[in-house]
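Every protein chain except one is present and positioned as in the full complex.
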Amino acid sequence: MPGRSVSFYISLGVVFVYCAVALFAPAIAPFDPFAISGSPLAPPDAAHILGTNDLAQDIFSRLVWGTRATLILGFLGAAISVALGTFGGIVSGYYGGRVDEAIMRFLDVMMTIPSFPLLLILTIFFRPGIYMTAVLMGFLGGLQGVRIIRSQVLSLAVADFVVGTKALGAGDGYIMARHILPNVLPLVGVKFIFSAQHFMVVGIGLGFLGMGDPAVVDWGQMIQRATQNGGIILGLWWWLIPPGLAVTFLSLALAWFGYAFEDRINPRLQVMRV
Amino acid sequence: MMHGACTMIDICDLKTYYSAGFLHRTEVRAVDGVSFGIEKGETLGLVGESGCGKTTLGRSVIRLIEPTGGRVVFDGTDVTALSRKDLRRFRRRMQMIFQDAYTSLNPRMRVSESIAEPLRIHRIEDRAGIDRRVRDLIEAVGLNEEHLNRRPYELSGGQNQRVVLARVLALEPEFIVADEPTAGLDVSVQAQILTLFRDIWREYHTTCLYISHDLGVVRAMSDRVAVMLKGRIVEIGQVADVLDHPCHPYTRLLVAAPVDDKEFSCPVSAGAPAMVEVRPGHWVEATAR
Amino acid sequence: MRAAYILRRLLYSAAAFGISVTIAFALLHFMPGDYITQYLEQIYVIAPPEIVRAYNRVYGLDRPLIEQYFSYFLGVLQGDWGYSLSYSRPVLAVIGEKLVWTLVIILPATVLAIIVGIVVGAYSGWKRGSKIDLALLNGMIFLRAIPSYWLALMILLIFAYYLGLFPLGGYVGLSALDTGIDPLDVMNHAALPIFTLFLFSVTGTYYLMRNSMLMTAGEDYIVTARAKGLDELTILRKHALRNAMLPMVTSIALECAGMITGSIFVETIFSWPGLGMLTFEALKVRDIPLLQGILLIDTLLVIVANIAADLIYPLVDPRVEVGDGART
Partner (left out) sequence: MTTEEPLLEVRGLTVGFPTVDGLVKAANTVDLEIRPGETLALLGETGSGKTVLGMAILRLLQPNTRIEGEILYRGRNLLSLSEGEMQKIRGREIAVVLQNTGTSLNPVLRVGDQIAEAVTLHRGLRGGDAEAAAVTLLDRVRIFDPARMAREYPHRFSGGMRERALIALALACEPSFLIADEPTRGLDAVTKREILDLFSEINPGRSVLFITHDIEAAATLAVRVAVMYAGEIVEIGPVDAVLSSPVHPYTRGLLASLPERGMRPIPGSSPSLITLPPGCRFSPRCTRAVGRCKKEHPELVEVGPDHDARCMYYD
């Protein structure tokens, strides 16, 4: 399937470009993202290639700096979510019995509470910075991850090779680390990519709802400013469009990468898909 | 009571119950009071239809499933009384081979890693020693060094079962429970694997509990045979005795013996079911009237 | 048996609701800084202590925590969900009013998304690997990756701002001041939010249905049906579709939680006066009792969806004995 393989590399490339922009933001951005660098609401010109906002800040510079916040929200959130989900899922699925029962009942209850409204309330009260926001999202997302990993571990835990290794005299820790974990890693990888995509979108959504970290530039807050302060009424596309387009493009690249990666590691799906 | 002097495994009134259901908890008696012994170097065949409790019995004997009651004495050691830690160390001496070789091997491990794993778990050899042992073992089961770098999905069913055998033999176990190790294999591959098993068990003087639903295989592989029905052993004895002169009605059904054979009729018990010796070494559970 | 099963699910959901009440309470009362002070800070630069005390007394914040908890819990059960700071009205009354408007857009969007998602997903999965399937699949993946607020914003810009086909926001035109609320006018305002929510939700249903159909199409009983001499359409209709729909029942219930999230963004952007925009406004002024109430009503919506799925599932899958858990 060459098509899938091409999309795999292209999407991976796009993600790398975003990472590079985030890393070298100070070098790429022509202005301080918070500084007043011209007249407010100026249309694009040579100095401000995307014009300025109502506070006369350079939109392009803010866009570049905003990449950092987006990637931190996505990847830190995904890392925490996946770590929690993997750990919880393996413990719950492998030990089974009462441990599993307790974890699953707890999750059942947590799953009944819609996570985004819960996240909003948590955000209001913790008033988290961007890192804490990522941690919060990761924690809530990790609860769902536990279920997904667990369902895979349940079948692995009774697989002959696990029972056989137990019969060899191996301890539980050894079996979980050497036999269970490597077999759920591909799933964990896929989950990581899709979680990163999801948390970027949600994190920027928080900014859009006014729950962002005021100390950092993020695309969500940029969209919020543009929509709330006249961007739509005045039809200032260079103010409205770039941050949303940036997150949409990144989200697409990650989604594409995720599906291509899933195809790669899952030969059964590959056969079935095409 | 049913075995000679040099008993390797002595199973006494072994019980394994499961409970299922949420509102209406029901108890399934998978193994319901089983007693027998296996002598050193002997292979005991265990036959019965699927769901009769053969697999549970096999796993309970080596405590891969915790039995509900009863005792298993292994060469003088009460396995059922071992602590978890002691049990893990003791596992070197007793091993298990499963029906599906492919799922018995971690799909992400190379053959060499799979065979070396038991040696590493028990810290038996150093690095070089493990390498040497792995090479010896792969040859012993009829494969060669080029197979060592493969993964299970690159091997056939028969080759995988050989790898499983090498992995199990690495610990030089004295007792092996083989649970239908050739059930999924073709006849010609089955013959290869079974002859290999037989030769190696003879060579190592391994004691074996061989579980199968195939009477032909059991006849070829075992010295004695036990017939299991609904969690109980209903007939046990020398292979030829039991399969050629079955007494219990179920055994007779299994081997398709003529129904009205008066000579080998099943003993009848007035009270609770009990084992009766119909011929030397051939025990049958008396049917209740 | 059936009654016992339903009873158990109900008890279970009640427990979940109770815990979510507890969480709402705990979050709002154990956190640093009490919300009255925070709220009053927005009105006064420095709140006069008498006013703070008066508010604290009305909201019961001067009583011991455990007492507050029980009175809050009892209040919730009796329909007293507290008093909104910004609306100066009972929370439940505010929510009840807004919930209706949210349902006006969520229900049609969900129903439409389920029907279209299932039909298109089933077709795509049945014709797996075909050009149409791949085009649909890639289109849906594309659509799903677009953040809901961005999708809403783009739809608003294109259809309302540039093309001028629909109003820019709100739920009624200015003429409503004279003539009262005209259903046609409301529908005109609701069209874009419904369309956006539909797009947001249909991708999930499609993807699940397609995957489910892929699994089903490979099953042996499909070969059996073909070996009987049935034609493809009958096999799809009688044998494949129903089996493929089984996993959808529970998945659709889960999608409801997603709809709540989606509606927050969509309503905010379209200024649709439902629960979502209420959430946005409550966030803006930090109206904690109202947010508490919103969390509870959202939880209730999810619970209702789950119970519905639990009740429907045994009806469509004969293997689920009533009395076993419907989901694993």
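A, B and C label the chains in the order they appear, each numbered from 1.
The criterion applied here is as follows: contacts are C-beta pairs under 8 Å (C-beta built on N, C-alpha and C of every residue); 3 or more make two chains touch, one makes a residue touch a chain.
Note that this is a predicted model, so its numbers are computed, not measured.
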Among the chains presented, those that the missing one touches:
B, C
Candidate in contact with the missing chain, chosen from B:19, B:50, B:83 or B:144
B:50
Omitted-chain contact residue, chosen from B:46, B:61, B:194 or B:211:
B:194
Candidate in contact with the missing chain, chosen from B:34, B:121 or B:217
B:217
Give me the chain B residues in contact with the hidden chain, please.
49-50, 156-159, 186-192, 194-195, 213-217, 219-221, 253-254, 256
Provide the residue numbers of chain C that touch the chain removed from this figure.
219-221, 223-231, 238-239, 242-243, 246, 316-319
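Throughout what follows, only the chains that are shown with their structure count from here on.
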Based only on mean CA positions, could you tell me how far chain A sits from chain C in angstrom?
21
Where chain A and chain B are represented by their mean Cα positions, the distance between them in whole Å:
50
How far is the middle of chain B from the middle of chain C, if each middle is the mean of its Cα atoms, in Å?
55
Could you please specify the touching residues of chain C with respect to chain A in the complex?
12-13, 15-17, 19-20, 23-24, 27-28, 31-32, 128-129, 134, 141-142, 144-150, 153-154, 156-157, 161, 168, 214-215, 218, 257, 260-261, 264-265, 268-269, 279-280, 283-284, 286, 288, 291-292, 294-295, 298-299, 301-303, 306, 328
Chain B contact footprint on chain A (complex, rising order)
159-161, 163-171, 174, 179, 182-183
Where on chain A is chain C touching in the complex?
108-109, 112-118, 120-122, 124-126, 151, 197, 201, 204-205, 208-211, 223, 227, 232, 235, 240, 244-245, 247-248, 251-252, 254-256, 259, 272-274
